[in-house]
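The complex appears here without one of its protein chains, the remainder shown in place.
What follows is chain A.
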Amino acid sequence: MAEAQPLLEVRNLSVTFDTAQGPVRAVRDVSWSVGRGEVLAILGESGSGKSVSSSAVLDLIDCPPGRIESGQILFEGRDLLGMSRAERRTINGRRIAMIFQDPLSHLNPVYAVGWQIEETMVIHGTSRAEARAETLRLLARVGIPDPAEAAAKYPHQFSGGQRQRLMIAMALALKPDLLIADEPTTALDVTVQAQILALIEELQAETGMGLVIITHDLGVVAEMADRVVVMNRGEIVERGGAAEVYRNPQHPYTQRLIAAAPGQGAMRETRQDASPILSLRHVSKRYGAFTALHGISYDLHEGEVLAIVGESGSGKSTTARLLLRLEEASGGQALYRGQDLLAMSPRDLHALRREIQMVFQDPTQSLNPRMTVYQLISEAWAIHPGIVERARWRARVAELLAEVGLDDGYMSRYPHQISGGQRQRVAIARALALEPRIIVCDEAVSALDVQVQAQVIRLLDRLKASHGLSYIFIAHDLPVVRDFADRVLVMRGGRIVEQGDVRQIFEMPREEYTRNLLAASLDPDPEVQAQRRAARQAMETA
């Protein structure tokens, strides 16, 4: 009987959103199911509609603008869509719970976390005193130190990983039968991601609940899922066992997605003849009593990709901001063509600035929303006269757009009118406009979908050859670094832990920390991932 009836079954669900541009069919005829103790992954890129069906499960779709056009959502055989609001509220949080990406914005900033966890229980009938005691037990269970003190604190006083632990405690307070996790580890550091996934897995084993993980990351699927459904443009294009789908994808979309996953290509062989173009010596940065950088030294060679990897707080972005003088260093030198960038007068710096450009993580924020693509790119020539004469601006913008793979129709568009990947191309074209020697990419591909990410990496690679560029490539995503970098610098707590050629770092890491980092990073191949997990558990028990 339990075989015949899954815990939750979504049947032929279609949801449409009415927008100013007309109706958008977010999901079409989507069906999936999950049983007790089972892990289903819903894999898809942004805009694929992967979160829509689970939002419908929890009645989180606003109608209007949303419209559930057809389908059923059967929970233990009863159709949730046929129930009243009040009845669904008794299921939400008690029988079906959800955790989200970005726990900072999903926790209420003005209430103590203990209160928020208690609330889950109180609204479903537990007494306040009982809920309070249970909250302390839950906090300890999810690994929050000093539960009594932590319960009185507010979300902003915790780290990203701890906040996700708090969300998990809140979701699991009433031991739900089903947990839906929407990109639960996306913004987290790799080691923290590994811990959170391990925690979710442990708790699932403990309670026997069903688990739906919504993700864009093949690595998460490989680590967690029994079964996977792949979504593209609101439709399920493929479904099956996780290992089976990875090894033998049937649909062209799935094939492309798996082929685009980073970390599978050949690593680069480092050239030995290159000379340093930029040399940092003992660069340090202090904020009051806090030291963000402890006097680090490294060289960037002509024509190379130097990756700086590390977790949040490692100081990897600080080095970039100091180099570009977005912030002033507290000490040290950065020699570029014999001149110290860090001590240069503003006038000299202005002339040099064009030679070192930056591409940021989030083009939505780094491109002025009120300027057209043409204005965004040509503005640089107004600031640095003498590069391109005004009469040639339009032609030159068209050339630059062509180099990054956009046609000149994009010139009159605004950033919000183009996709994330296109915006990042514009940001790259903007950096190229000044004909720089060095481009600092600060998490420049982190926010992009894998296929777009692969395209942008190929673009950066091509431009490196054609323009004689050198890159400082700051990233937390190790597979991307493995494919793209010549040399790698591993940072932690404002210090360089290890630096070396990409092959040495990935195949023969010398430092314990680098080994941990590599062990925590996820591989898209479920088999490789199973081996890694075994190795990690061996490391933990040893």
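Note that in this section a contact is a pair of C-beta atoms (placed from the backbone, for glycine too) under 8 Å apart; a residue touches a chain by one contact, two chains touch by 3 or more; residues count from 1.
One rule holds in what follows: contacts and distances are computed from a predicted model.
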Statement: Not-shown chain resolves in UniProt (candidates "Outer membrane lipoprotein-sorting protein", "ABC transporter permease", "Tryptophan synthase beta chain" or "Formate dehydrogenase iron-sulfur subunit") to "ABC transporter permease"
Field: Residue of A:M98, A:A260, A:M411 or A:C441 touching the missing chain in the full complex
entry: A:M98
- line: Touch assignment to the omitted chain, from A:Q5, A:S70, A:N108 or A:S127, lands on A:N108
- prompt: For the chain left off this view, which of A:S31, A:T90 or A:Q333 is in contact with it?
  reply: A:T90
Field: Contact with the hidden chain (one of A:I68, A:L81 or A:I123)
entry: A:I123
- prompt: Which positions on chain A touch the chain that was left off?
  reply: 58-60, 64, 86, 89-94, 97-98, 100, 102, 105-112, 119-120, 123-124, 154, 156, 167, 170
